[in-house]
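Supplied in C-alpha coordinates, the structure appears directly below.
Missing here is one protein chain; the remaining ones are kept as they sit in the complex.
This part shows chain A:
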Amino acid sequence: MKHSVRRLAVAACLLAGSQALYADVVVKIGFAGPLTGPIAHVGKDEQFGTQLALDDANARGVTLGGQKVRFELLAEDDQADPRTATTVAQRLADAGVKGVVGHVTSGASIPASRIYEQSGIPAITPSSTSPKLTQQKFKTTYRVIANDLQQGAAMARFATEVLKAKRIAVIDDRTAYGQGLADALVDSLKKLGTPPVGREFTNDKATDFAAILTKLKAAQPDAIFYGGMDAQGAPLLKQMKQLGITARYLGGDGACTAEMIKIAGAAMSSDVYCTQAGIPMDKMPGGKDFNERFKKRFGVPVQLYAPYSYDAATALIEAMKAANSAEPAKYLPQLQKVSFKGVTGNVAFDASGDSREGGVTLYQFANGKWEARP
(Lines give C-alpha, C1' and ligand atoms only; values in the text may rest on other atoms or scores of the structure.)
Protein backbone atom coordinates (compact mmCIF):
# COMPACT_ATOMS: atom_id res chain seq x y z
CA MET A 1 0.00 0.00 0.00
CA LYS A 2 2.74 2.37 0.98
CA HIS A 3 4.60 1.47 -2.16
CA SER A 4 1.71 2.21 -4.41
CA VAL A 5 1.14 5.58 -2.76
CA ARG A 6 4.76 6.44 -3.32
CA ARG A 7 4.48 5.27 -6.88
CA LEU A 8 1.43 7.41 -7.42
CA ALA A 9 3.26 10.40 -6.02
CA VAL A 10 6.16 9.77 -8.37
CA ALA A 11 3.81 9.36 -11.27
CA ALA A 12 2.08 12.61 -10.34
CA CYS A 13 5.41 14.40 -10.22
CA LEU A 14 6.34 12.98 -13.60
CA LEU A 15 3.00 14.01 -15.07
CA ALA A 16 3.38 17.52 -13.71
CA GLY A 17 6.89 17.59 -15.10
CA SER A 18 5.83 16.48 -18.53
CA GLN A 19 3.09 19.06 -18.53
CA ALA A 20 5.59 21.72 -17.73
CA LEU A 21 7.70 20.40 -20.57
CA TYR A 22 4.80 20.73 -23.02
CA ALA A 23 3.43 24.00 -21.76
CA ASP A 24 3.45 25.26 -25.33
CA VAL A 25 0.54 27.13 -26.80
CA VAL A 26 -1.72 24.67 -28.62
CA VAL A 27 -2.86 25.72 -32.08
CA LYS A 28 -5.76 23.65 -33.35
CA ILE A 29 -5.93 22.90 -37.06
CA GLY A 30 -9.16 21.42 -38.36
CA PHE A 31 -9.58 18.74 -40.96
CA ALA A 32 -12.92 17.88 -42.55
CA GLY A 33 -13.68 15.16 -45.07
CA PRO A 34 -15.50 11.86 -45.46
CA LEU A 35 -14.16 9.50 -42.80
CA THR A 36 -17.04 7.08 -43.23
CA GLY A 37 -18.93 5.94 -46.33
CA PRO A 38 -17.89 4.88 -49.82
CA ILE A 39 -15.02 7.35 -50.22
CA ALA A 40 -13.81 7.22 -46.63
CA HIS A 41 -10.41 5.99 -47.87
CA VAL A 42 -9.90 9.28 -49.70
CA GLY A 43 -10.84 11.29 -46.62
CA LYS A 44 -8.64 9.22 -44.29
CA ASP A 45 -5.74 9.59 -46.72
CA GLU A 46 -6.00 13.37 -46.61
CA GLN A 47 -6.40 13.35 -42.84
CA PHE A 48 -3.13 11.41 -42.53
CA GLY A 49 -1.41 13.81 -44.92
CA THR A 50 -2.51 16.74 -42.75
CA GLN A 51 -1.42 14.94 -39.59
CA LEU A 52 2.03 14.31 -41.05
CA ALA A 53 2.47 18.00 -41.88
CA LEU A 54 1.56 18.97 -38.30
CA ASP A 55 3.88 16.30 -36.87
CA ASP A 56 6.72 17.62 -39.00
CA ALA A 57 6.10 21.21 -37.90
CA ASN A 58 5.96 20.14 -34.23
CA ALA A 59 9.19 18.17 -34.61
CA ARG A 60 10.95 21.15 -36.16
CA GLY A 61 9.46 23.45 -33.55
CA VAL A 62 7.56 26.57 -34.47
CA THR A 63 7.68 29.76 -32.42
CA LEU A 64 4.96 32.35 -32.95
CA GLY A 65 4.99 35.71 -31.13
CA GLY A 66 7.83 34.53 -28.88
CA GLN A 67 5.95 31.45 -27.71
CA LYS A 68 6.60 27.88 -28.74
CA VAL A 69 3.46 26.44 -30.30
CA ARG A 70 2.26 22.91 -30.81
CA PHE A 71 -0.15 22.05 -33.64
CA GLU A 72 -3.01 19.70 -32.91
CA LEU A 73 -5.31 18.14 -35.46
CA LEU A 74 -9.06 18.15 -34.98
CA ALA A 75 -10.55 15.84 -37.62
CA GLU A 76 -14.27 15.84 -38.38
CA ASP A 77 -16.33 13.55 -40.62
CA ASP A 78 -18.46 15.39 -43.19
CA GLN A 79 -19.53 12.14 -44.96
CA ALA A 80 -19.02 14.02 -48.25
CA ASP A 81 -22.53 15.32 -47.64
CA PRO A 82 -23.30 19.02 -48.19
CA ARG A 83 -25.56 19.31 -45.15
CA THR A 84 -23.24 17.46 -42.78
CA ALA A 85 -20.41 19.60 -44.14
CA THR A 86 -21.99 22.81 -42.84
CA THR A 87 -22.63 21.26 -39.41
CA VAL A 88 -19.06 20.05 -39.23
CA ALA A 89 -17.71 23.42 -40.37
CA GLN A 90 -19.65 25.15 -37.61
CA ARG A 91 -18.36 22.64 -35.07
CA LEU A 92 -14.77 23.32 -36.13
CA ALA A 93 -15.34 27.06 -35.95
CA ASP A 94 -16.84 26.72 -32.46
CA ALA A 95 -13.91 24.58 -31.33
CA GLY A 96 -11.64 27.52 -32.15
CA VAL A 97 -9.53 26.02 -34.91
CA LYS A 98 -7.13 28.53 -36.46
CA GLY A 99 -7.24 27.05 -39.93
CA VAL A 100 -8.87 24.17 -41.82
CA VAL A 101 -7.59 21.64 -44.32
CA GLY A 102 -10.63 20.55 -46.31
CA HIS A 103 -13.09 19.67 -47.40
CA VAL A 104 -12.46 16.75 -49.71
CA THR A 105 -15.32 16.92 -52.21
CA SER A 106 -16.58 20.02 -54.02
CA GLY A 107 -20.14 19.27 -52.92
CA ALA A 108 -19.04 19.62 -49.29
CA SER A 109 -16.44 22.35 -49.74
CA ILE A 110 -18.79 24.87 -51.35
CA PRO A 111 -21.46 25.04 -48.60
CA ALA A 112 -18.83 24.78 -45.85
CA SER A 113 -16.76 27.63 -47.30
CA ARG A 114 -19.49 30.13 -46.40
CA ILE A 115 -19.24 29.20 -42.71
CA TYR A 116 -15.45 29.53 -42.69
CA GLU A 117 -15.79 32.90 -44.43
CA GLN A 118 -18.25 34.12 -41.80
CA SER A 119 -16.00 32.88 -38.99
CA GLY A 120 -12.92 34.29 -40.70
CA ILE A 121 -11.10 30.94 -40.66
CA PRO A 122 -8.91 30.14 -43.67
CA ALA A 123 -9.78 26.80 -45.31
CA ILE A 124 -7.57 25.15 -47.92
CA THR A 125 -9.00 22.24 -49.87
CA PRO A 126 -6.58 19.58 -51.05
CA SER A 127 -8.93 17.97 -53.59
CA SER A 128 -12.12 19.91 -54.43
CA THR A 129 -11.81 20.93 -58.08
CA SER A 130 -15.07 22.75 -58.84
CA PRO A 131 -14.41 26.29 -60.15
CA LYS A 132 -17.53 27.42 -58.24
CA LEU A 133 -15.65 27.11 -54.94
CA THR A 134 -13.27 29.99 -55.61
CA GLN A 135 -15.71 31.90 -57.82
CA GLN A 136 -17.56 32.83 -54.62
CA LYS A 137 -14.73 35.32 -54.06
CA PHE A 138 -14.35 34.39 -50.39
CA LYS A 139 -11.22 35.71 -48.72
CA THR A 140 -10.75 32.55 -46.69
CA THR A 141 -11.11 29.98 -49.48
CA TYR A 142 -7.98 28.46 -50.99
CA ARG A 143 -7.02 25.32 -52.86
CA VAL A 144 -3.74 23.62 -53.63
CA ILE A 145 -4.94 21.52 -56.57
CA ALA A 146 -5.84 22.45 -60.16
CA ASN A 147 -9.48 23.35 -60.67
CA ASP A 148 -11.66 22.06 -63.53
CA LEU A 149 -11.01 25.15 -65.63
CA GLN A 150 -7.27 24.58 -65.37
CA GLN A 151 -7.90 20.93 -66.21
CA GLY A 152 -9.90 21.81 -69.33
CA ALA A 153 -7.19 24.16 -70.48
CA ALA A 154 -4.54 21.48 -69.89
CA MET A 155 -6.59 18.96 -71.88
CA ALA A 156 -6.75 21.41 -74.79
CA ARG A 157 -2.95 21.72 -74.73
CA PHE A 158 -2.49 17.93 -74.52
CA ALA A 159 -4.92 17.33 -77.37
CA THR A 160 -3.35 19.81 -79.76
CA GLU A 161 0.32 19.62 -78.75
CA VAL A 162 0.90 16.07 -77.53
CA LEU A 163 -1.73 14.18 -79.51
CA LYS A 164 -1.56 16.54 -82.52
CA ALA A 165 -5.36 16.43 -82.86
CA LYS A 166 -6.75 19.03 -85.27
CA ARG A 167 -10.43 18.20 -85.47
CA ILE A 168 -11.76 17.90 -81.94
CA ALA A 169 -15.43 17.35 -81.12
CA VAL A 170 -16.81 18.04 -77.64
CA ILE A 171 -19.72 16.45 -75.77
CA ASP A 172 -20.80 17.21 -72.22
CA ASP A 173 -23.49 16.01 -69.85
CA ARG A 174 -24.78 19.49 -68.87
CA THR A 175 -23.91 19.02 -65.21
CA ALA A 176 -21.97 21.77 -63.44
CA TYR A 177 -18.89 19.56 -63.58
CA GLY A 178 -19.16 18.27 -67.17
CA GLN A 179 -20.19 21.57 -68.67
CA GLY A 180 -17.52 23.50 -66.75
CA LEU A 181 -14.83 21.18 -68.00
CA ALA A 182 -16.07 21.15 -71.59
CA ASP A 183 -16.53 24.93 -71.75
CA ALA A 184 -13.02 25.50 -70.41
CA LEU A 185 -11.67 23.10 -73.04
CA VAL A 186 -13.59 24.81 -75.85
CA ASP A 187 -12.35 28.25 -74.78
CA SER A 188 -8.76 27.05 -74.75
CA LEU A 189 -9.15 25.28 -78.09
CA LYS A 190 -10.39 28.51 -79.64
CA LYS A 191 -7.41 30.38 -78.21
CA LEU A 192 -5.06 27.73 -79.60
CA GLY A 193 -6.56 28.26 -83.07
CA THR A 194 -8.30 24.87 -83.34
CA PRO A 195 -11.96 25.54 -82.56
CA PRO A 196 -14.00 22.33 -82.01
CA VAL A 197 -15.55 20.79 -85.13
CA GLY A 198 -18.67 19.74 -83.23
CA ARG A 199 -20.37 20.43 -79.90
CA GLU A 200 -23.09 18.10 -78.66
CA PHE A 201 -24.90 17.56 -75.39
CA THR A 202 -26.40 14.72 -73.43
CA ASN A 203 -27.37 14.23 -69.79
CA ASP A 204 -25.99 12.37 -66.81
CA LYS A 205 -28.67 9.67 -66.99
CA ALA A 206 -28.40 8.88 -70.69
CA THR A 207 -27.32 5.50 -72.04
CA ASP A 208 -27.79 6.01 -75.77
CA PHE A 209 -25.45 8.39 -77.56
CA ALA A 210 -25.83 6.97 -81.07
CA ALA A 211 -27.72 10.00 -82.40
CA ILE A 212 -25.19 12.65 -81.32
CA LEU A 213 -22.23 10.43 -82.22
CA THR A 214 -23.64 9.85 -85.70
CA LYS A 215 -23.93 13.58 -86.12
CA LEU A 216 -20.36 14.14 -84.94
CA LYS A 217 -19.10 11.38 -87.20
CA ALA A 218 -20.14 13.44 -90.21
CA ALA A 219 -17.72 16.16 -89.03
CA GLN A 220 -14.87 13.60 -89.18
CA PRO A 221 -13.25 14.38 -85.82
CA ASP A 222 -9.86 12.89 -84.93
CA ALA A 223 -10.63 13.17 -81.22
CA ILE A 224 -13.85 13.31 -79.20
CA PHE A 225 -13.84 14.81 -75.71
CA TYR A 226 -16.51 13.84 -73.22
CA GLY A 227 -17.05 16.02 -70.15
CA GLY A 228 -18.85 13.80 -67.67
CA MET A 229 -18.62 10.71 -65.50
CA ASP A 230 -17.47 7.15 -66.23
CA ALA A 231 -20.99 5.68 -66.10
CA GLN A 232 -21.86 7.59 -69.29
CA GLY A 233 -18.35 7.85 -70.71
CA ALA A 234 -17.92 4.08 -70.96
CA PRO A 235 -21.10 3.36 -72.97
CA LEU A 236 -20.29 6.41 -75.10
CA LEU A 237 -16.88 4.97 -75.91
CA LYS A 238 -18.47 1.62 -76.76
CA GLN A 239 -20.97 3.26 -79.07
CA MET A 240 -18.18 5.13 -80.85
CA LYS A 241 -16.69 1.76 -81.78
CA GLN A 242 -20.11 0.39 -82.76
CA LEU A 243 -20.62 3.28 -85.15
CA GLY A 244 -17.20 2.79 -86.69
CA ILE A 245 -15.78 6.05 -85.31
CA THR A 246 -11.99 5.79 -85.11
CA ALA A 247 -11.41 9.12 -83.32
CA ARG A 248 -9.49 9.12 -80.05
CA TYR A 249 -11.47 9.37 -76.83
CA LEU A 250 -10.55 12.06 -74.32
CA GLY A 251 -12.10 12.32 -70.87
CA GLY A 252 -11.76 14.40 -67.73
CA ASP A 253 -11.07 13.04 -64.25
CA GLY A 254 -14.67 11.78 -64.02
CA ALA A 255 -13.68 9.13 -66.56
CA CYS A 256 -10.15 8.62 -65.24
CA THR A 257 -11.28 5.77 -63.02
CA ALA A 258 -11.00 2.02 -62.59
CA GLU A 259 -14.77 1.91 -63.11
CA MET A 260 -14.34 3.32 -66.63
CA ILE A 261 -11.97 0.48 -67.53
CA LYS A 262 -14.33 -2.07 -66.03
CA ILE A 263 -17.49 -0.88 -67.78
CA ALA A 264 -15.96 -0.07 -71.17
CA GLY A 265 -14.20 -3.44 -71.26
CA ALA A 266 -13.04 -4.37 -74.74
CA ALA A 267 -13.67 -0.86 -76.06
CA MET A 268 -10.65 0.44 -74.09
CA SER A 269 -7.54 0.89 -76.21
CA SER A 270 -4.43 3.03 -76.40
CA ASP A 271 -6.67 5.61 -78.13
CA VAL A 272 -8.36 6.39 -74.81
CA TYR A 273 -6.98 9.27 -72.73
CA CYS A 274 -8.02 11.16 -69.65
CA THR A 275 -6.73 13.98 -67.49
CA GLN A 276 -6.65 14.29 -63.75
CA ALA A 277 -5.98 17.24 -61.50
CA GLY A 278 -2.75 16.75 -59.61
CA ILE A 279 0.38 14.89 -60.52
CA PRO A 280 1.28 11.28 -59.72
CA MET A 281 3.44 10.54 -56.67
CA ASP A 282 6.54 9.57 -58.63
CA LYS A 283 6.45 12.86 -60.54
CA MET A 284 6.26 15.02 -57.41
CA PRO A 285 9.53 16.60 -56.32
CA GLY A 286 9.12 15.23 -52.78
CA GLY A 287 6.97 12.25 -53.72
CA LYS A 288 9.26 9.32 -53.01
CA ASP A 289 10.41 10.54 -49.64
CA PHE A 290 6.87 11.51 -48.67
CA ASN A 291 5.48 8.10 -49.57
CA GLU A 292 8.08 6.32 -47.42
CA ARG A 293 7.56 8.52 -44.40
CA PHE A 294 3.79 8.26 -44.81
CA LYS A 295 3.95 4.48 -44.89
CA LYS A 296 6.20 4.39 -41.84
CA ARG A 297 3.98 6.70 -39.82
CA PHE A 298 0.55 5.28 -40.74
CA GLY A 299 1.31 1.78 -42.02
CA VAL A 300 -0.62 2.31 -45.26
CA PRO A 301 0.52 3.64 -48.64
CA VAL A 302 -0.63 7.01 -49.96
CA GLN A 303 -4.01 6.61 -51.68
CA LEU A 304 -4.55 9.80 -53.60
CA TYR A 305 -4.36 13.36 -52.35
CA ALA A 306 -2.40 13.02 -49.10
CA PRO A 307 0.56 15.03 -50.51
CA TYR A 308 -1.87 17.84 -51.37
CA SER A 309 -3.30 17.89 -47.86
CA TYR A 310 0.29 17.92 -46.53
CA ASP A 311 1.01 20.99 -48.64
CA ALA A 312 -2.27 22.62 -47.63
CA ALA A 313 -1.43 22.24 -43.94
CA THR A 314 2.11 23.45 -44.57
CA ALA A 315 0.74 26.53 -46.36
CA LEU A 316 -1.28 27.41 -43.24
CA ILE A 317 1.79 27.00 -41.02
CA GLU A 318 4.03 28.99 -43.39
CA ALA A 319 1.53 31.85 -43.39
CA MET A 320 1.39 31.78 -39.58
CA LYS A 321 5.17 31.90 -39.43
CA ALA A 322 5.30 34.82 -41.84
CA ALA A 323 2.73 36.74 -39.76
CA ASN A 324 4.30 35.57 -36.51
CA SER A 325 0.80 34.79 -35.28
CA ALA A 326 -1.75 31.99 -35.38
CA GLU A 327 -4.64 34.46 -35.33
CA PRO A 328 -6.58 34.03 -38.62
CA ALA A 329 -7.15 37.77 -39.01
CA LYS A 330 -3.39 38.38 -38.75
CA TYR A 331 -2.04 35.57 -40.89
CA LEU A 332 -4.71 35.53 -43.62
CA PRO A 333 -3.02 38.33 -45.63
CA GLN A 334 0.21 36.29 -45.51
CA LEU A 335 -1.55 33.16 -46.83
CA GLN A 336 -2.21 34.99 -50.08
CA LYS A 337 1.54 35.57 -50.44
CA VAL A 338 2.97 32.19 -49.40
CA SER A 339 5.31 30.58 -51.84
CA PHE A 340 7.31 27.51 -50.94
CA LYS A 341 8.48 24.23 -52.37
CA GLY A 342 6.04 21.61 -51.13
CA VAL A 343 5.79 17.88 -51.73
CA THR A 344 3.69 18.40 -54.84
CA GLY A 345 5.69 21.29 -56.30
CA ASN A 346 5.60 25.04 -55.85
CA VAL A 347 2.74 26.10 -53.62
CA ALA A 348 1.42 29.60 -54.29
CA PHE A 349 -2.03 31.08 -54.74
CA ASP A 350 -3.49 33.48 -57.28
CA ALA A 351 -5.84 36.35 -56.44
CA SER A 352 -8.89 34.08 -56.27
CA GLY A 353 -7.20 31.55 -53.99
CA ASP A 354 -6.59 28.95 -56.70
CA SER A 355 -3.32 27.12 -57.06
CA ARG A 356 -0.96 29.10 -59.27
CA GLU A 357 0.77 26.06 -60.64
CA GLY A 358 -2.31 23.82 -61.06
CA GLY A 359 -0.63 20.59 -62.12
CA VAL A 360 -2.66 18.37 -64.42
CA THR A 361 -1.59 14.95 -65.69
CA LEU A 362 -2.52 13.21 -68.91
CA TYR A 363 -3.18 9.48 -68.64
CA GLN A 364 -3.33 6.96 -71.45
CA PHE A 365 -4.88 3.52 -71.29
CA ALA A 366 -2.12 0.91 -71.54
CA ASN A 367 -1.47 -2.55 -70.12
CA GLY A 368 -4.95 -2.75 -68.65
CA LYS A 369 -4.67 0.43 -66.57
CA TRP A 370 -4.25 4.20 -66.72
CA GLU A 371 -0.63 5.14 -67.22
CA ALA A 372 0.66 8.66 -66.73
CA ARG A 373 2.11 10.21 -69.86
CA PRO A 374 5.36 12.10 -69.38
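A few comments on the model shown:
Just so it is clear, a residue touches a chain if its C-beta (ideal position, glycine included) is under 8 Å from a C-beta of that chain, and two chains touch if they have at least 3 such contacts; residues count from 1.
Going forward, contacts and distances are computed from a predicted model.
Missing chain, UniProt name from the options "Branched-chain amino acid ABC transporter permease", "Heme exporter protein C", "RNA polymerase sigma-70 factor, ECF subfamily" or "DMSO/TMAO reductase YedYZ molybdopterin-dependent catalytic subunit": "Branched-chain amino acid ABC transporter permease".
Considering the whole complex, the residue from A:A234, A:I279 or A:V343 that touches the absent chain is A:A234. Across the entire complex, the residue among A:L64, A:A153, A:I168 or A:I212 in touch with the chain not shown is A:I212.
Here the missing chain is touched by one residue of A:E46, A:E200 or A:D253, and it is A:E200. Checked against the full complex, the candidates A:R83, A:K137, A:K191 or A:K262 give a single residue touching the omitted chain, namely A:K262. Interface residues of chain A with the unshown chain, by the touch rule above, are 174, 199-203, 205-208, 210-212, 214-215, 217-218, 230-231, 234-235, 238-239, 241-244, 259, 262-263, 265.
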